[in-house]
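Working notes, beginning with the structure itself.
Just one protein chain is left out here, and the rest sit where they should.
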Amino acid sequence: MRVRDYKVKFTHGISSYFRNIYESVSTIAVGMWITYKTAMFERKVTLQYPSHDPLEGRPKDQILFPDGNPKLPFESLLGAGQSYKGPLSPRISERYRGLLGYDEPKCISCLLCAQICPIDVITVKGVKIEGRKSKAPVTYTINYAKCMFCGLCVEVCPTDAVFFTRRFEGATFDFRSLVRDFISGELRRERLRLAAEATQKAAQKKKREDSDETGNF
Amino acid sequence: MESFINYLFHKIGFLQQVGYIPTAAVLMLFFCLLVLNFFGLVAGFLTFFERKLAGWTNSRRGPNRVGPYGLMQFVADGIKLILKEDIIPATADQIYFKFAPYLVLLGTALSFVVIPFGPRWSISDLNVGIFYLIATGSFTVVGLIMAGWASNNKWSLLGGMRSAAQIISYEIPNALAILVVVLTAGTMSIQGIIKAQSGGIHHWLLFSSPFTFLAFFIYGISSIAEINRIPFDIPEAESELVAGYNIEYSGMRFGAFFAAEFGNIYVVSAVAATCFLGGWQIPLVEDVALLDPIGLAVGGFLGRPPVLAVLLLGALPCMYLAFTALRAFIRDLRAKYHYRGSRFVRLNSEFLVLGLLFAAVALIMVLHVPLRGWLPEIYRLVFQYLLPFLSFFLKAMLIAFVVLWLRWTLPRLRVDQLMGLCWKYLIPLGFFCLIGQGVWMYLFAG
Amino acid sequence: MQILDILSKIKQRFGATDLVWIDDSGAEPYLAIPRESLRPVALFLKEDPQLFFDTLMSLSGVHQIGEPEGLEVVYHLYSIRRRHRFIVKVRLERPLAFPHFYLRVDTVSDIWPAAGWMEREVYDMFGIHFMGHKDFRRLLLPPDWEGYPLLKDYQEPATYQGISTSREEVEPEEQR
Partner (left out) sequence: MPLTTEEMILNMGPHHPSTHGVLRFILRTDGEVIYSCHPDVGFLHRGLEKIAEKVSYAQFMPYTDRIDYLAAMNCNLGYAITVERLAGIEVPPRAEYIRVMVAELNRIISHLISVGTFALDIGAVTPFTHALRERERVNDLFEELCGARLTYNYVRFGGVAFDLPAGFLEAVSSFLDYFEPRLAQFNRLISKNKIFKERLWQVGAISAEDALGYSLAGPNLRASGIDWDLRRDESYSVYADLDFEVPVAGTEFGQIGDCYNRYWLRIREMEQSIRILRQCVAAMPAGPFWNRSKRKLKPPPGEIYVRTEAPRGELGYYLISRGDDRPYRMKIRTGSFTAMSIVEKMSPGLMVADLVALIASLDVIAPEIDR
């Protein structure tokens, strides 16, 4: 086999010998100056997360890039671009996709979210009860363990019943606790009862109508 | 250190009753332990400092959770390493595997025998001191190869072999640079080399001739290579060999490698400071021995009660002035840099600084009273030993800082380039320096 | 070069007997060829100075179900120097008995080296054998995997080396 010959430019004549030394020294010096400058003069970008909760909104002098950021004293010396001015500070944005939230009264059990979800995170069951225009949910389960925060469900929801919260701390020791049903047991049983009554009533009504019809017949 | 033991022996009557040999033995052991602790402390501090520097250069904060400014981080790391399970691979060569880290550590610890702390202050001032340092440095190679081989891991083996090739190659320019120093100083004793540089900053070897100036950089580069730091860290090149020779180590055995690495940084920095930056020589002071009568005089002067009273009274308004000035200065600084520290320190920094100053002055004042008779001696010791030690330590730390700083700037060389740098650049330059320095000395000094 | 010029050039060289030009609406037109003439056609496409198809953009397998069922190997070719593209398809029957015997295509990995891995991937997913390939193994799946996942009638095995391939469904706890 062919072993590639490592002729690095080290060996080409006396002038390149000294040019190599010069280049090494100068580029290393430039690099060291840059790291020194970064270490000593530049602002640290660390977000000390648990002690400074981005949700809380940190104290004014702790925001990394406030509007009207004063320039550093060595700005002209260090080159431009030291201060990043922008309205977007490192905070949780308005559109942040945190853990999914659910607003039960708004939900009409249209099943759009369950259908669009590519990985079946959401399970919805709705029943028809009296006094409510649309179906009422009796099960609304979100499996946070599976959710990939793609946002398709939020996008299709016609009533904003499912939405993104800005919470992001969902760690747990048991992944079973990541599966959550948003309809309480009490409410579900109540609704199921109401639904059963409604269907009974409807059945009775139908029966009566049927019997009426037969009577008429 | 013998001189100090002699000094104590003659000064303290009790010791004379015990006898010289037991005294010397006990004191020697005590000083050795002291120096070993110093080694651990310095290595620990350097690990902390490296991480802090890494943070700074990377626009991060670095460790800041354990202790004030994260200073206790290395203690926490040490506790973690001790508590960790010590895993030994089943197929490893048990004896060598267990022994290797201690051999590496031993090599570093042995170097501390001749590392000076001040004039006449080292465990032992061997007459072949610098030669001894080069010799103990080679312990490391054996340890590293042993670790690499005994791990029974191909990556470890590659790391061990790389380190052997590298360290042995770089011993040559290293020794050549040191030879220039020995040639100039005319002695191999560490204290002798330092004494040869007395007489002001232009007598320090770094500035005394162009050849020693060049030799300093040759020494610097080759010693960085010898202690396996970036840009020469190919034996443990993370992105190539994962962790090189210490890939299979865990727990305190890994900690031993780690401590040895950082101890080595201090050793090479101390040697560089010794050989080229005048060791414990203080800048602008021609000879440290001249400080001795100053210490005696200051001690004697301060030992008089009226002087104390005047000083105390005079100090108060001065302190007030200093306080206001400091306060304004800190304000300015804070406005400039958008300083963000802990809330307590931010609000109370002036008071804290002032309080510390007061406490220090008060302590000194209070201690002065019972120690009045000893004051000349104490001040002599401070001027004779403590100031030179501080000077030496700061020089060594400055060089260590550069070593760490290089690590966070530069990429790493390839094996063949590493060898090319050694054999094509450093060794010829080393010989050039050696001969040039000889000629220089013949022309100007001899 | 226009795509029909390319076609006429190929027809000129090979005769129009077994090359089928398919120009459906809704799809790019392509040339369907029997597997025997794949290598000569590919070589011609690569080496003819006017065609000069120097890159193989993509090599894909397709399982066409329905009537008639079969597998297709699709070669998307492009010539960076001449700036034109061309699609060649090889259709393979997939009878129920001895499918391995029928699912065979000559390799083009010596003509376009990029095909080396792409053919391995097609074999991995569809079980099509490429004859003459130098290093013919599964690429993405483990060597002991059974079945070819991208076939439409592929059944996912319940376990792989004793590990279940599915996860139990978790029932939510009742909320109060």
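We just call them A, B and C in the order they show up, numbering each chain from 1.
In the analysis below, a contact is a pair of C-beta atoms (placed from the backbone, for glycine too) under 8 Å apart; a residue touches a chain by one contact, two chains touch by 3 or more.
All values derive from a computational prediction rather than experimental measurement.
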item	value
Which displayed chains the hidden chain touches across the whole complex	A, B, C
Of B:58, B:124 or B:138, the one touching the omitted chain in the full complex	B:58
Interface with the unshown chain - residue positions in subunit A	1-4, 8-9, 20, 23-24, 27-28, 30-31, 34-35, 38, 45, 79-81, 84-90, 93-97, 116-118, 148-152, 155-156, 164
Touch list for subunit B against the chain that is not drawn	54, 57-60, 154-155, 158, 161, 230-231, 233-234, 237-242, 408-417
For subunit C, the residues touching the chain missing from this view	24-28, 54-58, 60, 62-63, 74, 76, 80, 83, 87, 112-114, 116-118, 121, 125, 138-142, 149-150, 152
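Note that only the chains that are shown with their structure count from here on.
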item	value
Arrangement of touching chains [line / ring / star / complete / other]	line
Centroid comparison with subunit C (C-alpha atoms), farthest chain	B
Between subunit B and subunit A, distance of the C-alpha-averaged centres to the nearest whole Å	49
Centre-of-Cα separation between subunit C and subunit A, whole angstrom	38
Residue ranges of subunit C in contact with subunit A within the complex	170-176
Residue ranges of subunit B in contact with subunit A within the complex	53, 55-61, 336-338, 340, 405-406, 408-410, 416-417, 420, 424-425
List of subunit A residues in touch with subunit C within their complex	141, 143, 145, 175-186
